[in-house]
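Excluded from the complex is one protein chain; the other protein chains are retained at their positions.
So, chain A:
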Amino acid sequence: MRVFDPHIHMTSRTTDDYRNMAAAGVRAVLEPAFWLGQPRTNPGSFADYFDSLIGWEPYRAAQFGIRHHSAISLNPKEANDPRCRAVLDLIPRYLDKDGVVAVGEIGYDSMTPVEDTVFAAQLALARSYGLPALVHTPHRDKAVGTKRTLDVVAESGIDPGWVLVDHLNEVTVRQVRDSGCWTGFSIYPETKMSPDRMVAILKEYGPERVLVNSAADWGHSDPLLTVVTGNAMLAAGFSEDDVDLVLWRNPVEFYGQSGKLDLSDVPKPEGTFAGSSIARGGS
């Protein structure tokens, strides 16, 4: 099993996590910019953080054979602090970097007017830089927040195929699927989504345009839950090819739209199952 965790905050994780992830089959990760638990109070703190996402963190990941890409943005929570608003001016220069393959994670936290503005502005940045967007849905008032998220995405004019709406559950998956956006699910030890519930959703909706992530960060989370979900899929009768689609080819296709995803030094999988969508189409 090869795994691309399409949403994980490695900055908050240890090198032991990298070692365990590599041993379990995680070959690539996408780290979106988010908040760090302690609110920041000036743009310089963000510049240092973004620099670590394009500098130190990919280097640390590479020591364990894991390819690290990032998504850059001003998160909605800190966007509400006027002292951090100037971070928006920093973002364009990061979007040009080779390792930055998306804008994210953006979206709503408390659904304030400021969040409306900052969300729309960053969707516009995604369009002008030719990057996909990773959109987080709020924890509180999720169903309403998801609807409003999809409205803003539609108004922005961005192609829904370039948008991944994340942290979905049984209640919100349908409307996102109908919108044409990609659907993301964060598997957490207790909240959000469990491996078994994920399998049930995959049975109902199929594996197309579904991405599964651990969203592991500084909170109670587990970077191996992508792998656990893959095993739960196999136990439920999904094929290895279905697992590969969800845990590898879907994230590769979504972030690959940036034209900057570089997996050239990731070893090809062993065995004869369809390793790429091209081989799959021909067989």
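Worth pointing out:
FYI, a contact is a pair of C-beta atoms (placed from the backbone, for glycine too) under 8 Å apart; a residue touches a chain by one contact, two chains touch by 3 or more; residues count from 1.
In the analysis below, contacts and distances are computed from a predicted model.
Its UniProt record calls the unshown chain "Sugar phosphate isomerase", which is the correct pick from "ABC transporter permease", "Sugar phosphate isomerase", "Electron transfer flavoprotein subunit beta" or "4Fe-4S ferredoxin". In the complete complex, the residue from A:Arg19, A:Lys77, A:Lys97 or A:Arg127 that touches the missing chain is A:Lys97.
Per the touch definition above, the residue from A:Pro58, A:Gly145 or A:Gly184 contacting the chain not shown is A:Pro58.
Along chain A, the points of touch with the absent chain fall at residues 54-56, 58-59, 93, 96-99, 259-260.
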